[in-house]
Every structure is written in C-alpha cells, then in structure tokens.
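With one protein chain removed, the remaining protein chains of the complex are shown where they sit.
Chain nomenclature is as follows: A and B, assigned in order of appearance, with residue numbering initiated at 1 for each chain independently.
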Amino acid sequence: MNRRNPNMRVPEHGRAPFAGETQQRLQRLWETEPGWRGWLSTVDHKSIGLRYLVTAFVFLLMGGVEALIMRVQLARPDATVLTPAQYSQLFTMHGVTMIFLYALPVLSGFSNYIWPLVLGARDMAFPRLNALSYWLFLFAGVFLYASFPFGQAPNAGWFNYVPLAGLEYNSGPNIDIYALGMVLLGISTTVGSANFVVTLLRMRAPGMSIDRVPVLVWGTLTASGGNLLAVPAVSLAFLLLWFDRQFGTHFFDVLNGGRPLLWQHLFWMFAHPWVYAIVLPAMGIVSDALPVFCRRPLVGYTPVALSTVATMVIGFIVWIHHMFATGIPALALAFFGSASMVIAIPSAVATFAWLATLWTGRPVFKTPFYFFAGFILLFVIGGVSGVMTAAVPLDWQLNETYFVVAHLHYVLLGINVFPVIGGVYYWFPKFTGRMMSERLGKLGFWTMFIGFNLGFFPMHIAGLLGMPRRIYTYAPDMGWNTVNLLTSIGSFVFALGVLVFIVDVAWSYRRGPLAGANPWDAPTLEWSVASPPPPYNFATLPFVASRHPLWEDRLDTPSGAARSQLDEGYILDHGREALATTPLEARPDAILRMPSDSFAPFVLGVFAACLFGAMALHAWTGCALSIVGCAASLIAWLWPERALHQREPEGVKVHGGAHG
Amino acid sequence: DDTAPLNYFLHAAGPAAAPTLTLGWIFTAICTAVCVIVAVLLIAGIVRRRPELPARGLIHTSGMRWIVIGVGVSTLVLAAMLAHALVTLERVATPPATPALTITVTAYDWWWKVAYDDSPDPARRFVTANEIHIPTGEPVRIVLRSADVIHAFWVPRLAGKTQTIPGQTNEQWVQADAPGVYRGQCTQFCGAQHAHMAFEVVAQDRAAFSAWLDRQARPVASDTSSLAGHKLFVDKCAGCHAIRGTDANGMQAPDLTHLNSRRLIAAGALKNTPQNQLDWIAHAQSIKPESLMPSIALTSDEAEKLSAYLATLN
C-alpha cells in the first residue's frame, strides 16, 4: 500500500434511472433506520429541517398565545386580568420566544431543508453537527420555559437590562434561567451557523459558482457569518451577569465600579446584527420565490446579493441606535444615527428589485404570491418607521413607546412571519408531496393581512400619543383606549388567520392533492427531484451552468452556452459519499465520506443540557459529571477512522492527480 | 390636551421639543409618501394588464433601471432627511443659553425625588417628589440620577427622554414657553410598577415660581406636632417618609412636607384628595401592587387622626 499518496478515485459518472439498481443502493446507504433509534440518531438534513420548522412553529403559537393574553389585559384601561408580575413574565417570554425560539430557528429550518437541495448536494457539510444544533435548540427552548410553570420565568424584558436583572432587584431563578438558557442556545446557533458557512464553501454542485447560488443562500450565509461574530457578545454578557449573580463579581455592580451600560453595549452589539440575521434569509425566500410567481428571474440578482451582505456589514455599526437615550454625547449619536439611515439604501435595492420583478413579469396569483407581495408593503412600512427612529432627536421621543413596538412587529412579522408562511405554502409540496389548499391559503392570507394591520398599525398612534412600552395597564384618561382596543381586536383576527394556516397544514398533510416534482414550474434544483426527495437527494449529482437550471430552455440562453445537466453526473455510492467543490468556482475537489446516523449528537446535547441544568441548580458535582460526559461524547464523535484506506476497493486507487 | 396628556405629536411646548415636532411631521410625511408610492406601484404592478405569454415562455428584460432610479431617488431623499435630523439634533441637544436653574431628579422604584439643591443658601435647598416646578420661558437643567435601577425621564411635550442610570449622572434640559401642567412618565421598564411612575412638570411665570420656591423651602409649622396624628405618623410612617421640621426623617420614600401642595400622589396614580390619601395608605398594595409602600391597616379612629394631621401638610 502506497502511503505517500492519498486515495484517489475517478468517481463513477453516468445516469441512475428511477428505481434502478443505483438508486436502490443509494436508498439503502442513506436511509434512516425506522423506529426510535433512527429518530434519535438521524442526521438527514431534511428531517432536521422539518423538526426545526415544526418546533419553531410550536414556539410561535406559544409566544402568540402569550401575546393574546397580554392583549386581553390591554384591551381596556385599568384591567386586572394580569398582575404586574405576570405581565412582566408574559412580555419577556413573548419577546424571548419570538425572537430566539421562533424567528431564527424557523429560518434555520428552511435553510436546513432547502440548502443541500438548492445547492445540489447530498447533505450539509457537518450532518452530525446539524443534528446537535437542533437538539441544543430544543433543549434550550425547554430550559427557557422550565421555570414558567412556577411563575418564575424571565421577567426583565428580552433585553434584560441590569441592574433590574441583577441579583439585588431580581433574586429568584428567573434571570439565571434566562442567562444560562441563552448561553446554551448560543451554542446551538453557533454550530448551526458554522455548518451553513462551511456548507456554502464546500458543498455546492459542480458548476454552481458563487454567483449562481440562490438569494436565500446569500441570506442564510450572511446571517450565519453575522451570528458567528455577534452571538459571542450576548453569550459573554449573560455569562458575566451570571457570574455577578452567582460569584459576586462586579461587572454590573454599580457600587464597585461596574457599569450598567456595559450590558447595553454588549447586548445591542449582538442584538442589532441579530435582527438582520432573522430577516435576511426570509428576504432571500422572497427574492427566490417571488420571481417564480412572476414567471421571470429576479431583477438585479447581483445588487440584491450584495445588498444582503452590505446590510449585515453596516448592521454591525448601528447598535447604539438602541441607546440614544443613555446620555452618550451627541456627536457619537449623530454618527450612529447616520449609519442607521444609510442602512435603508441596501433595503431600497431589494425593494425596487422586487417591484421591478413584479412589473416586468406576469404574476400568477397563487397563495405564496399573496404572502410575498403583502410582505413588500409591510417591509416598507416597518422599514420607514425604523428610519424615523434612526433620527436621533425624534427617537428621544419615540424610544420605548409603542411606536417602537409597532416598528418591531412590522419588521418581524412583515419580514419574517409573512415570508415564512408564504415559504411554507411554496415548499410544502416538496416537504410532503402534497399541495396546500388555495382556498384556505387565500382566506388565511387576507385574515392575517387585515388582522395584522388592524392590530399593529394603531400601535404607531399609541406611541405618538405617548403610550410607553411594557406597562401592564393604563389609566382611562390617557387617550389610549381606542387604539388599544383596535390593537387587541386586530391581534385576535391575526391569530385567527394563523389558525386557518395551521388547519390548512394539518389537512393538506394527509389530504392535499398530490404534487409532482415541480408544481410551481420553478427554476431551482430542489424542484428537479421527487417530492418529497429521496434520502440521498440526488442520485446523480447535478452539474449547474446557470442560476436557473430548470428554466434554461426558456430563458434567452445564448446558444452554445453550457447547459446544466440534471440526469447525468457523478454517482458517489461507495458508502455515504458527497462531493466537495472549491469555494468560489465550485470545481470538484474531493470525495467526502459522510457520517452515518449517530447517537453522538443527541447524547452530547443531553449532556450539555444536563450541564446547564446542573449550573442552574448549583449542583456542582453534576456539572463536573456532565462536562466529563460532554468530553467523552465529543471524543467518541471525533475519533478518526484509521480504517479508511482498507475500506476503499483496491482497483480504483490512482496515483498523483493535482487539484485545480 | 386633556385627553392625551403625553401627546407630543400635536403639542410641543418649548424649544427643546418644537424642532423635533417639526422633524417628526416632515419624516412622517415623507415616510407616508414612500409607503403610498410603494403601495401604488405594488398594486399597479399586480393588476396591470399584460400581453399574453410569448411562445418562448419566460421573458428576460432587465428591469435594472428600476433599481437605479429607485435607489438613486431614495438616497437623495434619505440624505435630505439625515441632514434635517442632524440640524435638529444640533438644536435640541443643548440649550440656547446657560440655564439659570438646575434641578436634580432622582428616580426611585417607583416615584421621583426632586431636589432643588443649586441654591448657595442651604436654607433654600429642599426636596420634594413627583412634581417639578419650573419658571416659564427659560431653559432649566435637569440632572438625572437613579437610586436603584434604570428609569427614563420623559416629559414629551417639553423634551425627549433620557435614561437615569445608577452610577452615572445624565443631564437634559427642558423649557416651557407657556404656563401649564406637563405630564411626565418613566419610559424604561423598571419592574412591577413601571406603569405607574408618572410625574408632572408645572410651569409658572417667574413670580409664581418664586413664590412656590419660598413656600417649599419652608419646613412645616412646628405646632402640628401636638396633633395625635403626628405621633401616629412618627410611629408608622417616619421610617420611610420625612417631614422637614419634625423628627420624621425617613429617606427612602417621598418627602411629605408639603404633601397637599401636590396635584397627584403615588407617582401619578391618584388625584391628591384627602380620601385618596387614606385609600392609598390603607390599600397601597392593591392600588400599586408590589410598590415599596406597604398597605397600612388603620382603625377608623387612627385614620381620622392621621388624616387630620396630613391635612396640615400644606
């Protein structure tokens, strides 16, 4: 055996007819074992993606029900449905749930499911890490809710300012749960983000150069890059807070030189990039899917992709716009306010790209189109209210009033919830093989759209009438009665729309008409495989020659230009194998051996959750044991496979072979 | 405006707020216009009649002109908005003249301590609560502190808000051009009773203001200590409350020396009437749950005596 050269192999290239021998072999290789073992050990990105989606929607409902209870309390002045303590926990858990347990995870769900399919890959770069990321998300969610039933949930608002969140003013377990839960969730987000970044760099189909990836991929990539740099800030902030609370350190302890503003800086350095992380992928969904219903490619792919990145980059220098009222010198405020306004320019690029696509295309009025078109308007309304708060003197008035609550719901629901529900209508056939109902879909859209605007537009007025945020009740003579009643009614109408959507999902899952591989006649790779896709995604790895592999026959492709090849390509079937390509041009680079299903992620996730549980309970022995458990499962996970050479059939080994 | 006392979007009452009001309306107008234009383009784009699909199916006309024009115009508009915002910032960030009067406001869970402590004469320095008096027509400097957590000081019709941050001293200025009562409100979530942490700024002409200063600087008339209520007060209340000129000198609750000169009690939660005072004392925890004043059970006899005593705090 020649030890000086790596194992080289000319990958088999050819066709793999439907239900043919190759496909059966691939099926056997990639299939997940049925039963609970398979359930706990699967690393299939499609299962993980769906789990993310379902879990995130459960959290949306929980956060939504919390909001509805608040709206009952706020519908009339001087109401006593809730005590102040209950109200604080409700709005805090509502914000935490929506921002951290719904908004990003739901997009991770789409990206997990869709990425390998649109990239023409067999799986993500790190399938096991992917599973770990899901388990940690689930456990962190459960953890954050652990104290809720005891009336001890986090209660200092989602941005949790100290010293209110410090031991002196908040001595229960409430804040410890929040702090530790956020650190745990941060690990999940970080490994998930790392996975997306590496998947983008390595796992694209041959020929899918960086300028041919869908905009959703740009969105998730940018968001992931942003998360990698931003999440440590909040993890650190929460750790420091926990140290202060547990070990008597002085980071935020005013009497000993600690500074409450350190918290605000660290938190917003994270949270502003984060709010873009939870919308850029959703904007990507629209940029990819709206054109399908306009029957033409997106106008301005390159500017839109660049504006995605630009938004995130500028997003890192605007955090102080959440701190305009903290007494920072006006000159600094002027800078951060200006940066916050500049960020509207990349948004304008996207807005006009969508409008142009709509105008120059020929819309087909299917349900997803409704959600994406409605989104455009909500995005602009939410965006311009952001511009108003970016004007420093104006924000000194608007800050911490319902105007900001209106802004954040317009952007969060407008740019996240509406595209997400549109995205579910769009990809549901791929997920399940069945179509959702057009009738219920349109009914749901109009209910949501009307309910949303009825509910959240009056919040702007409430803010201008001076209504502060986070008040559990208000006096009848403040002039806020009507707007609040409208908001409460609108909230319930909106919730009804969500209910219609849920009913549609449940019904269509079993009874929806069968969808073919490509029910929308869409151009991207995920629609070239069966619905739902086989476990190995692609029997032969596609070769991609354009941004719209499935539309090449109809676009004005110059004759003689390369065509994508979808039914002939590499067949990697010596085990679970995938193709690695080069980061920019996507030339074939290596044959990757993908891990099989494994319990390691689940076990590691459980140990990590135990560790945080033990920390919350001050069970230091438990902590030590959990750390040992984590380390052991990690070592088992990472143990290299010496047997690789022998497993390779001797015949295919080739010497040399430069890569280029 | 009686029906919306915090409405700053129709009524600004001084130079620290007026430029922002203009800015706000101009921004609102532009932003509304942007939304309307986008809505019109959106709807027109949807309903517009189009030629049938050509045989080749998809069209591929560029449409890039949309982006160039749209972004170009947006950038110009944004630049103008930014310029206006910066000019306004310049105007409201600092007062036109150095304020002659400085008031120190300290935020407490869930009320405001107001100290007139810039007089060189110690006898003219005093502390009051939840009601700030200022002279009209001149800028007043407000020094902002916090005794516990972060709050925010906001009198929307007079100026924007500023957080009060423990361990740090912030400042802002207000000016009222006309006499009147301007409501203020804590706007940073500060715990259970954040909702009921209001206060009032009473603007008076110079003469009335000076008279008010004189009265407030005076301690109570000493002869009230003979009242039965006084003893009750010292027993039950003086651990927290002070009445200057008596041996009640608690520090962690509102100074009650001139209680009856104030319009509201319990940080805006109730009108200041003798009945409300008694209600508050007996039911503080149901009027403002979790507030740092306990509900104090009084027999009707005690209540009467206490009430009689409180009635002297003018």
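As a working rule, a residue touches a chain if its C-beta (ideal position, glycine included) is under 8 Å from a C-beta of that chain, and two chains touch if they have at least 3 such contacts.
Basically, contacts and distances are computed from a predicted model.
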| item | value |
| --- | --- |
| UniProt protein name of the chain not shown, from "Cytochrome c oxidase subunit I", "3-oxoacyl-[acyl-carrier-protein] reductase", "Cobalt ECF transporter T component CbiQ" or "Formate dehydrogenase subunit alpha" | "Cytochrome c oxidase subunit I" |
| Displayed chains contacting the withheld chain | A |
| Touching the absent chain when the full complex is considered, from A:Pro232, A:Pro534 or A:Gly622 | A:Pro232 |
| Touching the absent chain when the full complex is considered, from A:His250, A:Arg362 or A:Lys442 | A:His250 |
| Touching the absent chain when the full complex is considered, from A:Leu61, A:Ala146 or A:Leu201 | A:Leu201 |
| Which residue of A:Phe100, A:Phe126 or A:Phe602 touches the chain not shown here | A:Phe126 |
| Residues of subunit A (touch criterion as defined above) contacting the omitted chain | 3-11, 13, 125-126, 129, 190, 193-195, 197-198, 201-202, 206-207, 209, 228-233, 235-236, 240, 243, 247-251, 253, 256-259, 261-262, 265-266, 269, 543, 545, 562-563, 565, 568-570, 579-580, 585-593, 631, 635, 638, 640, 642, 644, 648, 654, 657, 659 |
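Keep this in mind: only the chains that are shown with their structure count from here on.
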| item | value |
| --- | --- |
| Of subunit A, residues touching subunit B in the complex | 83-85, 88, 156-157, 161, 163-164, 169, 254-255, 258-261, 295-297, 299-300, 303, 325-327, 330, 333-334, 337-338, 341-342, 344-345, 348-349, 351-353, 355-363, 373, 376-377, 380-381, 384-385, 387-388, 390-397, 399-401, 464-474, 477-480, 551, 554-556 |
| Complex interface listing, subunit B residues touching subunit A | 1-9, 17, 19-20, 23-24, 27-28, 30-31, 34-35, 38-39, 41-42, 45-46, 48, 50, 53, 56-67, 69-71, 74-75, 78, 81-82, 84-86, 88-90, 92-94, 144, 148-150, 152, 154, 156, 159-163, 165-168, 170-171, 185-195, 289-290 |
